[in-house]
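All protein chains but one are shown at their positions in the complex.
Here is chain A:
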């Protein structure tokens, strides 16, 4: 058992956890944040993606004890109250989910992708999105609408940036 202190969705969390506990299990079983899903045991499906210190991480590949002091955001922490994150709204608008199981991971990967490309000042086109999604499997949607949703969310987030740039 090791004592870990971390911030999850903006709230401080302190727990004793066995050294072998994966972040995915810690979130699901200890914190009961069950929006983070586990779809495989070889780190290849991406259903478990969360953000650690602002970066996308497959939570099934990280040990909870290694995250002392970290800031973790899960799918439950993405919306601002009732207001959906633009990525969440775009998934709804474009019918980018069916069974919803891959969806939390897709949204977390999508947000991370948009953030990285924005920070680098690069465009996020459909082709790039498809390659960026290499770590996320969806069995239901055939990806068409997921790619469209991420494209659209990227545009919405860029659009929201625009007034800020204009004010500079």
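Note that in this section contacts are C-beta pairs under 8 Å (C-beta built on N, C-alpha and C of every residue); 3 or more make two chains touch, one makes a residue touch a chain; residues count from 1.
The rule we apply is simple: contacts and distances are computed from a predicted model.
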Missing subunit (named according to UniProt) among the choices "Carbon-monoxide dehydrogenase large subunit", "Ferrous iron transport protein B", "FAD-dependent oxidoreductase" or "Amino acid ABC transporter membrane protein 1 (PAAT family)": "Carbon-monoxide dehydrogenase large subunit"
Touching residue (missing chain; options A:23, A:56 or A:75): A:75
Candidate in contact with the missing chain, chosen from A:54, A:142 or A:159: A:142
Residue numbers in chain A that touch the chain omitted from display: 20, 28-29, 32-42, 44-45, 47, 74-76, 78-79, 84, 88, 91-93, 95, 97-104, 107, 126, 129-131, 133-134, 136-147
